[in-house]
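Inspection log for the structure reproduced underneath, given as structure tokens.
Part of the complex only, each chain left as placed.
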Amino acid sequence: MLNPQYQSCIQACSSCALTCETCAASCLREDDVKMMARCIQLDRDCADLCAVAALLMTRDSPYAQLACRLCAQACRDCAEECAKHAHAHCQECAQACRRCAEECERMAA
Amino acid sequence: MLNPQYQSCIQACSSCALTCETCAASCLREDDVKMMARCIQLDRDCADLCAVAALLMTRDSPYAQLACRLCAQACRDCAEECAKHAHAHCQECAQACRRCAEECERMAA
Amino acid sequence: MLNPQYQSCIQACSSCALTCETCAASCLREDDVKMMARCIQLDRDCADLCAVAALLMTRDSPYAQLACRLCAQACRDCAEECAKHAHAHCQECAQACRRCAEECERMAA
């Protein structure tokens, strides 16, 4: 661990990235895919931004904080969209995104 | 360029990754999203496998050839699925995938 | 979780990817960078292959098993190299890679 202050945020981002991927893949297998399109889009952006934020924090990169700020935005938007859908994977994703947004906002502050 | 024999395959993989991403994002905006679900799934797997194959070749990694073999499989499957759909982004993606499969098969041989 | 049989392997890959990234970034800050060059190379390949294996398992992709097979190879090689170095980050990385290799070998079987 290069920078221990990042530890819980790295875990939150890494976990949120996989939860968003799971949500996107699960949405694609639902009957109402059309209704889930925006959720899938936000899941994918959020997953990629979480992954890159985790990577940059892991390296204690000079861009880690700015990546966290961007990641927090994507997490907030994804949480808001996922919360609208009753699917279990969406509810779980909303929760992971909210937790990750809080961690990222603390890091970006 | 660490290993010039990879040059055209790196280009094909890098270009195919973006074409697959474009196809997935475009499929998500079509009216018949449900019918495109399998196309979106294959696009995403193919995009990620193309991206990692390009990375490993760029580094002249010992795993580059095995990554190309796996990438070629994903490209063949994605091309076959995309070819079934009349959308321009699917037809373009089928073509990019076929070209990338040929390059990767040559590298993996 | 689309495919619960992947759960522990996804965790191992996701954790190993971050441990390899940490090891690479830490090696780059050691005084003996030159001696760590091969370790850094293997760390990076291993991190990227772990990340893509985790992604594909998360999606229950048809390429997940082949990605696990390739990931297991990279993990075995990275563990062997890391084990040669006394740095704590290398020893931890060797351990994470061995555990990930075992999980991936079970999935690829």
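Going in written order, the chains are labelled A, B and C, and every chain counts its residues from 1.
The rule is simple: a residue touches a chain if its C-beta (ideal position, glycine included) is under 8 Å from a C-beta of that chain, and two chains touch if they have at least 3 such contacts.
The structure displayed is predicted, hence computed values, not measured ones.
Of the identical chains in this model, 3 are shown in place, and the full complex in the file is built from 4 copies.
Note that in this section only the chains that are shown with their structure count from here on.
Put simply, the C-alpha centre of chain B and that of chain C have 24 angstrom between them. Listed for chain A are residues 25, 29, each touching two or more other chains. Touching chain A in their complex are the following residues of chain B: 25, 28-29, 31, 33-34, 37, 40-41, 44.
Across the complex, chain C is touched by residues 41, 44-45, 48-49, 52, 55-56, 59, 61-63, 66-67, 70, 73-74, 77 of chain B. On the chain C side of its complex with chain A, the touching residues are 1-2, 10, 14, 18, 21-22, 24-26, 29, 51, 54-55, 58-60.
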